[in-house]
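One chain of protein is taken out of this complex; the other chains stay put.
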Amino acid sequence: MGNRTLIPFGPQHPVLPEPIHLDLVLEDEWVVEAIPSIGFIHRGLEKLVEVKDFQDYVYVAERICGICSFKHGMGYSMAVENVMGITVPERAEFLRAIWGELSRVHSHLLWLGLAADALGFENLFMHCWRLRETILDIFDMTTGGRVIFSVCKVGGVRKDISAEKLAFIRETLLGMREELNKVLTIFIDDATVRNRMSGLGYVSPEDAHNFGAVGPMARASGIEMDCRTLGYNVYKEIGFKVITETSGDCLGRTKVRIREIFNSIDMIVNAIDLIPKDTTIDAPVKGFPDGEYFARLEQPRGEVVYYIRANGTKFLERMRMRTPTFANIPILLNLLKGVELADVPILVLTIDPCISCCER
Amino acid sequence: MRRRFFNAPMIKTALRSLFKAPATVKFPTAPMEYGEIYRGIIENDIEACIFCGMCVKKCPAGVIDVIRDEKTWSIDRSGCIQCANCVTNCPKKCLKMVNVAPAAMTEQSVESLVNA
Partner (left out) sequence: MSETQKVRDLSSVAELTLVVTEKKSEGWRLCQMHAAYSDRLFLIYSFVRDQEMENLRIYPEEGVPVESITGIYPYAFLYENEIKELFGVQIANISLDFQGTFYKIAKPTPFAKAPEEADEIAPEKPKRPMKTAPKKEERS
């Protein structure tokens, strides 16, 4: 029976992109229990929907988080459109898919950089973020902003992408593939990364189901769970694969995210080839929403659920968002039992914590 | 399984980047280039403005103010979220989104334009 101590992890920690607090109960060097404490970035955005016009709220929704910003705007718009019965024109659906998959690529590259930084491998961190700059430049060229796009709205999208820009995006992404391959296989081949990540944080398929894990956490254990199979937007036409691994450890989750990057690039190229030529990009919005609806999307981190309840006025009655990080906290608390203190940062990062989405 | 002990593919990448130009821009000595449609600040052509107040209604942040009798249009730049809703809805197309980043300011103040 060793010495028990209680140390705080966070809210300020070099490895965390956003503040979360964990109280770790340690026995010598091994973690026995972890107690979470969130709420540092709770802004009460669900209450704000009662005082903002439902069309103006898209701007608030996309500012919930900086990394998954486009998908939040898109999810909110999709939920309102389904309540009101608006059909989004086809070109707008393709544009949303292109921006959505580009968001996924940039989010995964950001995570890979942070994971390398958590291991202390700063050179690899800088290379991943240098590659990410190409994607941010594409966003700047097509929407006017690098992080917050303000391009999605209820009924469609606000800006169009011209044919020259689409050709440029296609050429850039295909040219990037080789360099991405060189940098990202370092995660899989390098001896230092393997020694730190392989075998750490094993999640069995039963555990993943019993703790309600979503996204790459579940997919790396072999469970085929991906909301894009529901058939929303144009994912059936541009084709995608549900990417799973069987190892279930940190290295498996890294591999899932790396393979998703390449899959997303293929999807974007397909979308650019299949995009229809007609130029309507938004549908008119008449009247006010009335009813309730659940919308489920696949964000880079997993499954996100939007619930809307409207009563026929221009202010919604309730908007509820359950983000994937909120669903992945219980599995994190389970993973932390029995590891050494030095492994805690990489385990906290492996769920891809986006705490500003988690507490809106 | 015998793994090679010294398996370090990063060495090649690191050596290669020693001989390449840096990927960063030497800001502030080198100028910052913004994209063509970069969303920066709102500017109004006050001669063409008819002070209809459409931009006031459509602004989600509520930072524009128009006084029709005095022919004054004012904006609080520190609250602007650069969504360009006002630009899209202006009937006379006198509002423009310019690709200059909003300047840093030490106090909140309102900028007013008057068509005297």
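Think of it as A and B in the order they're written, each chain with its own count starting at 1.
We take it that contacts are C-beta pairs under 8 Å (C-beta built on N, C-alpha and C of every residue); 3 or more make two chains touch, one makes a residue touch a chain.
In this text, all values refer to a predicted model and were calculated from it rather than measured experimentally.
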item: Among A:24, A:126, A:176 or A:230, the residue in touch with the chain that has been omitted; value: A:230
item: Identified contact with the non-displayed chain, of B:23, B:48 or B:110; value: B:110
item: Those residues of subunit A which, in the complete complex, touch the missing chain; value: 35, 37-40, 42, 44, 46-47, 50-53, 78, 82, 209-212, 229-232, 292-296, 303, 305, 307, 309, 313, 315, 317-318, 320, 322, 326-327, 329-331, 359
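The rule is short, and it goes like this: only the chains that are shown with their structure count from here on.
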item: Subunit A-subunit B separation of Cα centroids, rounded to whole Å; value: 25
item: Residues of subunit A defined as touching subunit B within the complex; value: 52-53, 56, 59, 63, 121, 123-124, 127, 130, 133, 137, 140-141, 143-145, 150, 158-159, 182-183, 185-186, 189-192, 194
item: In the complex, subunit B residues that touch subunit A; value: 3-10, 13-14, 17, 23, 35-39, 60, 81-84, 88, 97
